[in-house]
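Note that one protein chain is taken out, while the other chains of the complex remain in position.
Up next, subunit A:
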Amino acid sequence: MRAKTVDRIATAVIVCVAGFIILLLAALLGYLLVRGLGHISFDFLTSAPQALKAGGGIGPQLFNSVFLLVLTMIITVPLGIGAGIYMSEYAKDNKLTAFIRLIVEVLSSFPSIVIGLFGLLVIVNTFGFGYSLLSGALALTIFNLPMMVRLTEQSLRSVPKEQKEAGLALGLSRWKTITSVMIPVALPSIVTGSILAAGRVFGEAAALLFTAGMSSPRLDFSNWNPLSPTSPLNPMRPAETLAVHIWKINSEGLAPDAPEIAAGASAVLVIMVLLFNLGARWLGRVVYRKLTASK
């Protein structure tokens, strides 16, 4: 009888906490959307911001966020998966490996503002990449790589030993066993890790203030030559992202409609993250199904 009472109380507490969290999330999301949705229009999404007048948009910032995301993931995903494979399958169990694991652990909990400053000192100044998309992408890579490595390592380790041995016993090399037997099984976790990393790219401002910069040059969206300074595709140009833009107009925006723009931009950011999440999950499922013929 007593066990039952305890069980009931525990269940009630857990349900309450879960309900509270869901409510909080729903309220937050609702607040952002209600405040921002009204301000979103085609014009708002495509036009450039205005410094002093009302009616500015977020076109370049939106593009910058997406482009920076792509650039960062192009660097982060292969490096992270490669290092994760190394850590789980090739690294010997010795002091050096334990040390690397510790570093990865520490790096993954680094405050992003510190990474931003590191990026400013090393990438922007010492390497001379300047305030640029590339600097931003490299800083975000430092920010995200540890998580990617850890997640890949863990997901490979959790592939059943029987699957790995089945591959090896067929005479596949270690590398082929990893790429064609283990990675497909580990894929859902790896995709989830990449989504988390990507979400952090979208939302990150602190690490970008001093690396990708707080301004965006006048972009010419008809110029797709990546070497030209006004081309949106040029990775060496400064690029203010949506998150940085929100921070900037909230703290020093001079346009009379600055609060509305911040609200609209926040809503767009949230929607982008949601869309990206759903899209990546869907893609992960399709790829997984293709690789495994499971229903």
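Please note the rule applied: a contact is a pair of C-beta atoms (placed from the backbone, for glycine too) under 8 Å apart; a residue touches a chain by one contact, two chains touch by 3 or more; residues count from 1.
To be clear about the criterion, contacts and distances are computed from a predicted model.
J.: One chain of this complex is missing from the view, so tell me which of "Oxidoreductase", "Phosphate ABC transporter ATP-binding protein", "4Fe-4S ferredoxin" or "Carbon-monoxide dehydrogenase large subunit" is its UniProt name.
T.: Record says "Phosphate ABC transporter ATP-binding protein".
J.: Which of these, A:3, A:51, A:169 or A:227, touches the one chain of the complex that we don't see?
T.: The single option touching the absent chain is A:169.
J.: Which of these touches the unseen chain: A:125, A:180 or A:225?
T.: With A:125, A:180 or A:225 as choices, the missing chain is touched by A:180.
J.: Considering the whole complex rather than only what is displayed, give the residues of subunit A touching the chain that is not shown.
T.: 92-93, 160, 162-163, 165-166, 168-173, 176, 180-181, 184-185, 291-295
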